[in-house]
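With one protein chain held back, the other chains of the complex are shown just where they sit.
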Amino acid sequence: MDLKIKIRGYHTDLYRHVNNARYLEFLEEARWQLVEEHMDLNDFLNSGLSFFVVNINISYRSPAKVNDIIIVKSGRSKINNRSAVFKQEIINKTTGKLCIEADITFVIADNTGKAINLTGDILESLNKIPCIE
Amino acid sequence: MDLKIKIRGYHTDLYRHVNNARYLEFLEEARWQLVEEHMDLNDFLNSGLSFFVVNINISYRSPAKVNDIIIVKSGRSKINNRSAVFKQEIINKTTGKLCIEADITFVIADNTGKAINLTGDILESLNKIPCIE
Amino acid sequence: MDLKIKIRGYHTDLYRHVNNARYLEFLEEARWQLVEEHMDLNDFLNSGLSFFVVNINISYRSPAKVNDIIIVKSGRSKINNRSAVFKQEIINKTTGKLCIEADITFVIADNTGKAINLTGDILESLNKIPCIE
Partner (left out) sequence: MDLKIKIRGYHTDLYRHVNNARYLEFLEEARWQLVEEHMDLNDFLNSGLSFFVVNINISYRSPAKVNDIIIVKSGRSKINNRSAVFKQEIINKTTGKLCIEADITFVIADNTGKAINLTGDILESLNKIPCIE
């Protein structure tokens, strides 16, 4: 799943680069689009389940500036017993360079806030999400 | 009530000025501090009431840049039957200039989302909030 | 020019509605897309000119919630000697209600930061931007 964004003035900061915190919003937007394409999100949320991010490991490889076009690529990575990982990359189309690499580790919590085991239907759903190409 | 903020890189945008949307957060922070000083917010929220902003009229008079110190001044203005107005100003201490002037019109909604009449205890509480000096 | 946005969790706040400040980003994004369609932005910026917003008057008519689809409509409104106004509306497609109405008053500044008169080529460019339908 590729999300295309054109960088605007309000995305950037002092150094005229996209701000560190803003990238997290770009990545979150792309993850919702990824999950939406491969899961019935309404069913999921109505069953009282939520995604909770427990770790983000993000490397800032090269900057993006105003008017640059970036592509956010997102996919599933490792699935553990109680946590799983999305892998995301941002490519700066304008410069041709890798801009961001990130691993997003999450758990799925029930309506008491407890992380559930990733088995059965949930595991099947997660497995349907393709890896980043 | 005066809120002092030092401008950082992440507050600014392309033009190295504080971004338009960011000022709304500075104003919101200052309003919470104003209200907190003069009302029992927990009582208020527990009674199922909420503040809803219905209009913001904000004038950007002069910019604030990284390392500038700004002071947000906030006070009550007009109280109508079902809406009331907070007046807010931001002074740029570093340049000595008026930076922002804003009127924030709000209603108080009950837990069905309906705006209540500003009478009785609520009116008394609102009247205790001082005007901007 | 219509900009379509699907509301995500990170757009919303305590009341599960889109936050007041976030709407300003939606409006800014839509204005860039509007201007880009009708002006050569690179030429404009290279000539040392900038848009500066001097006033925002925004009315919050009804809320938008997670998963709602909103449409941002933007157009030119009045053009004065040294300032002009964009008119913007946000329609909540999911509820069918008007969500936001806003007037954005701006000046065009030269590279010394001074507002220029809106005459000649600049006036012609601004006049090409269609009004909100």
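Structural remarks
The chains carry the letters A, B and C, assigned in the order they are written, with residues numbered from 1 in each.
Just so we're on the same page, a contact is a pair of C-beta atoms (placed from the backbone, for glycine too) under 8 Å apart; a residue touches a chain by one contact, two chains touch by 3 or more.
The structure displayed is predicted, hence computed values, not measured ones.
Within the entire complex, the positions of subunit A that touch the omitted partner chain are 15, 20-22, 24-25, 28, 50, 52-60. On the side of subunit B, touch with the chain left out of the figure occurs at residues 8-10, 25, 28-29, 32, 41-42, 67. What subunit C contributes to its contact with the hidden chain is residues 9-16, 19-21, 66.
In this text, only the chains that are shown with their structure count from here on.
With centres taken as mean CA coordinates, the chain nearest to the overall protein centre is C. Subunit A and subunit B, compared by their mean Cα positions, are separated by 34 Å. Residue positions of subunit B touching 2 or more other chains: 15, 20-21.
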